[in-house]
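Of the protein chains in this complex, all but one are displayed in their positions.
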Amino acid sequence: MSIRLENINYIYSPDNAFRKHALKDINLEIREGEFVGIIGHTGSGKSTLMQLFNGLLRPASGHLYYDKSDIFEEHYNLKILREKVGLVFQYPEHQLFETTVLKDVCFGPKNQGLDEQSCIEKASEALRLVGLKEKYWEKSPFELSGGQKRRAAIAGVLAMQPEVLILDEPTAGLDPRGKNDILEQIKKLHQELKITIILVSHSMEDVAKYANRLIVMNQGRIYFDDVPKGIFKRYQELEAIGLAAPSVTYIMDRLRKKGFAVSADAMTVDEAKEEILKFLGKDK
Amino acid sequence: MIREITIGQFYPENSIIHKLDPRVKLFGTIAFIVMIFTVNNIGGYILTAMALAGVIRMSKVPVKYMLKGLKAILFILIFTAVLNIFFTPGTVLFEYKFIRISEEGITIAIKMAIRFIFLIMGSSVMTLTTTPNHLTDGLEKSLSPLKKIKIPVHEISMMMSIALRFIPVLLEETDKIMKAQQARGADFETGNIFKRAKSLIPIFIPLFISCFRRANDLAMAMEARCYHGGDGRTKMKPLKYYRYDYIAYFIIFIYIAGIIFLNQSTLF
Partner (left out) sequence: MGIIKSKDLEFEYINHSEDGEIESVNKAIAGVNIDIEKGDFIVILGHNGSGKSTLAKQMNAILQPTRGSLWVNGINTKDEENLLSIRRMAGMVFQNPDNQIIGSIVEEDVGFGPENIGVATDDIWKRVEESLSAVKMLDYRSHSPNKLSGGQKQRVAIAGVMAMKPDCIVLDEPTAMLDPNGRKDVIRTITELNKAAGVTIILITHYMEEAISADRIFVMDDGKIVMEGMPREIFTQVEKLRTLRLEVPQVTELAYELRQAGVAISDGILTIDELVDELCQLG
């Protein structure tokens, strides 16, 4: 599985007063098994980019190759692409519509043309993967809590067994525990299913913990594309475009400026703690 | 495509048309539309076209916005024209097997097309120069005598303004839901009419539910800001006639008289 974008440009409403050049000359390659975070604030183009990956939007120019085939070519089967590239939009619980949770999760497999039995098998597996207990499966999706609805919606996409899972702000609107639960679940999916995960977010701290590659977008362009530690070192440039590195990065930087010989690489509280303790000679 | 519909889209400008009382504009638009369908000679068409052009010019709104509304009805326009051309009996101009084009057909097709165009552009002028709230205020004031017979004029006009305010929001939401379902393999384009209608269920149900949720939230927000119906409400932008409104009414009447006169005249 590979995704390659070549000189992609996307323009909203090209013919009227609301014209917006949302993506400018995007060149990008995503490899199998990666856990990528795409960061940018509202208007950076990240949501637009996401919708190109499964052909929901067509670029004004440029190519997108999935497994070396151009997906915007005339006879390319986008419906099959959407089975392989699963897209979970922000507030996915807004797409629930069926009479039971199980039926809703079966929607994807049904559209793939599978028979009833296979649909139920895939749906059940997907619901297990998101940690939604069986006792909820026959309930109406609207009886579930916010967090449960969200899991059901994600299961709806997982049921198609995609090779790539793209999630737009999966933690939007959740409280801190809800946020951690969902992110941990996504990490488990990455480890168990070995699929490629692309997480679109505007929260650095969330993504830093899980992604092994960060793509920072600003005004329709890719600003940085690197491992998290590499990105956070450039926190001044991040600030200039309205983003911020995790608080820990700033703490370590200030300490270094005051003469502490601590590594600037620490991104999480645990890493920072270890570094400081080492410096103070208090580690065991 | 969905974003480009100009219904309810106000174009802010500093023109006399924008400043006119919405009741004048409502009356003017209705008079204009009624008159369009009574015009029966070239003189009438010319006067109508001149009146429309004059108002558009005075509104300072770029003409291309008026033309946008036309894009939406282009299909109906062509369809009606075709029907008229091919199915109106009369002096035959062209005949091939069962296809018959008559002189009357072409005349009627052209007339209908022109009328539709005037109608759409005339209505566009109104919605582009009047905020939806102003419009519903105008309606509310004009229809207020009906309150005496227990018709809830204020409530109806409040419902209309809120509906208009939420049209763009709901259109955007429909777009989002469609994309989310398409990402799960939903297909809204292939199949016969029954299949396509069924495929819209995954859009309508979430949309309905979202509308109910919005309505609930909105009602709470309105109550939180002390909304309690029309009693005791004052207006931020109360409708008051100014001199230019009276002049506008006068001009509208002259226009109506002009059309009627031209209709009777045998000059054209």
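As written, the chain order gives the labels A and B, with residue 1 at the start of each chain.
Quick note on the criterion: a residue touches a chain if its C-beta (ideal position, glycine included) is under 8 Å from a C-beta of that chain, and two chains touch if they have at least 3 such contacts.
Computed from a prediction, not measured in an experiment: that's the story for all the values here.
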Among B:Val63, B:Val169, B:Ala197 or B:Ile254, the residue in touch with the chain that has been omitted: B:Val169
For subunit A, residues in touch with the removed chain: 41-42, 145-147, 172-178, 202-203, 205, 242, 244, 246-248, 250-251, 254-255, 258-260, 269-270, 272-273, 276-277, 279-280, 282
On subunit B, residues whose C-beta touches the chain left out of the figure: 8, 10, 12, 131-133, 161-162, 164-165, 168-169, 213-214, 217-218, 220-228, 232-238
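We take it that only the chains that are shown with their structure count from here on.
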Inter-chain centre distance, subunit A versus subunit B - centres from mean C-alpha coordinates, in Å: 42
Touching residues on subunit B, where the partner in the complex is subunit A: 3-4, 68, 173, 176-177, 179-187, 201-202, 205-206, 209-210
Subunit B partner contacts - residues on subunit A that touch it in the complex: 13, 16, 18, 51, 54, 56, 79, 82-83, 86-89, 92, 94-97, 107-108, 111-112, 142, 156-157, 160
